[in-house]
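Here's the structure we're looking at; comments come further down.
Just one protein chain is left out here, and the rest sit where they should.
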Amino acid sequence: MAGYFTNILSGTKSLLVGLSITQREFFKKPVTLQYPWESLEMTPRYRGHIQLVKDGETGTHKCISCGLCDKGCPSGCITVKGEKQEGVKVKVLVRYDLDFTKCSLCGQCIDNCKPGAIEFSKEYNLASTRKEDFYYDLLKRLKEQK
Amino acid sequence: MSSQTASQNKEHFEINLGPQHPATHGVLRVKLLMDGEYVVDAEPVLGYIHRMHELMGENRTWAKYLPNMGRLDYLSALSYNLGYVELVEKMAAIEVPERAEYIRVITTEMNRISSHLLWFGAFVLDLGGFTPLLYAFDDREHILDLLESVTGSRLTYCYFRFGGCSNDVEDEFLTGCLTFIKRLRSRMPMYHNLVTKNVILMQRLEGVGPVSAEMCRKYGATGPVLRGSGINYDVRKNEPYSVYPEFDFDVPVYNECDSMARYMVRMDEMDQCMRIIEQAIAKIPEGPVMAAKVPKMIKPAAGDYYHAVEAARGTFAIRAVSEGKNQAYRMKLRSPTFSNLSLFQEASKGMLLADALAFMGSIDLVIPEIDR
Partner (left out) sequence: MDLGINVVEMLIYLVGIIAFAAGNAAYLVWVERKGAAHIQRRTGPKEVGPYGLLQPLADGAKLMSKQLIIPDGVDKPLFMVAPLIAMVPAIMIFVTIPFSDSIIARDINLGLLMIFAFASVNVLALLLGGWASRNKYAVISAARAVSQNVAYEIPMLIIAITIVMVSGSMNLKEIVDFQAGGFWNWNFLPTNGNFLGPITFVLFFICFMAETNRAPFDLGEAESELIAGFHTEYGSMGFGLFFMGEYANIVIGAALTVILFLGGWYCPFGLTDGIWWFLIKMYLLIWTVVLIRWTYPRVTLWSLLNLSWKILIPFSLFNLLASAGLIKILG
């Protein structure tokens, strides 16, 4: 019988403690970010989709079209096409396509890239109703960056 | 058979819990045969998000299989990454630098805390309390921010590489971890006052969902479910891997075998994770984070390999058979929640519907990992 009353008392106390916690939290400031109105700066290591690095000296990409990123991609979402051109020693990049719908952002293409020609972009506001919007032509993207 | 004879009873009826149901946290379907509010039989129906991860492992090179690991248990992806890279390092005899091992331990333990925090919130949500979920998410957000600053992603990490980690960590990350630990330590009493000591929660968990040690052995349950049943087994202690032997930490074990015991194991585990991280940050050496010599194309010697790690939900193990090629001949993933779910059918017999759902929450299911 004594247990009956102590149970009721300790139970009531635990309930009151809970109430005091939530009431205290009520007066604190919200911690959420009002997303469409404010947004966060991405950290330097944030992994967005890949893009070609712009070389500061030459003003163009550093890709030697070796195709290691293509071969090492687990999802097969990169297509690199290089051409032999007159007067140039290495193959010249003519197309660099990324199918972002398949990409899992593992970063193995960047690890594989010897000249450091690709990097992660910082874009995260990506939304579309059309699949085609995520087929990126990275060469075109690089040109538009100017 | 038993379910067939039971369904002949006209008083019984069947309800489908899932594949879309608020309490299953994913696309799991449980066929419940009910007698009023009592569960007569519960049959988990799997396969709604089966993605053939094991077969994928047999069709891709060792390196290409790496991103799959983050998609098994999306809540503690780093433990799975760790399990896989350690297996391949074992197979190909790759030496991992000391600093990389420490970084792996720190990030994995942070990930374990975040996984337990999310479980804590979701579990209380299953029981009808909404607010602790948001508090837990507030804390978890700090972990995700920290991990994002290192790994670049927030959920499905792919950070470890064969022979190390994909990049080094800065001192800001380490101090950030310490600040977070301080914060979580100061919030833990709040969680315990708000949730653990709450009389309603205690009534719902104590004595509910008994899982005996015998039953755990029968179904191969591991992790907090096993430790809540009084068996002291933790891969980090029993088959140590990485640099875990260098740390001083306890394995929380409770003998009550009920939902409360499983709950307490996870809550205590968060404290132990924080201890490990603190020791690791104090001891972390300088040096490279990538092994000097990693073969470009990994072709392990033919043989049968096995490696197990302690993930947030139990023992995650991989058995890989190599024929000396650049792909596995056989890849078997042993996922902890698959075994833990298996005991649901036997243990939930005769439970109330509400208790069965509390019990299901206490074994902490992550459905993509069950289906693989």
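Couple of notes before you dig in:
The first chain written gets the first letter, and so on, giving A and B; residue counts start at 1 in each chain.
One rule holds in what follows: a residue touches a chain if its C-beta (ideal position, glycine included) is under 8 Å from a C-beta of that chain, and two chains touch if they have at least 3 such contacts.
This is a predicted model, so every value here is computed, not measured.
Considering the entire complex, the omitted chain makes contact with A, B.
In the complete assembly, the contact with the undisplayed chain comes from B:Leu125, out of B:Leu72, B:Ile94 or B:Leu125. Contact with the omitted chain, checked across B:Leu72, B:Leu118 or B:Leu201, is made by B:Leu201.
With the whole complex as reference, residues 13, 15, 21-23, 36-37, 124-131, 134-135, 138, 194-195, 198, 200-201, 203-204, 352-355, 357 of subunit B touch the missing chain. With the whole complex as reference, residues 8, 15, 18-19, 21-23, 25-32, 34 of subunit A touch the missing chain.
Simple rule for what comes next: only the chains that are shown with their structure count from here on.
Centre-to-centre separation between subunit A and subunit B, using Cα means, comes to 24 Å. By the touch criterion stated above, subunit B contacts subunit A in their complex at residues 60, 63-68, 70-71, 131, 135, 138, 145, 148-153, 156, 158, 161, 166-167, 190, 193-194, 197-200. Taken together, the subunit A residues at the contact with subunit B in this complex read 10-12, 14-15, 17-18, 21-22, 25, 31, 43-47, 72-75, 104-108, 111, 120.
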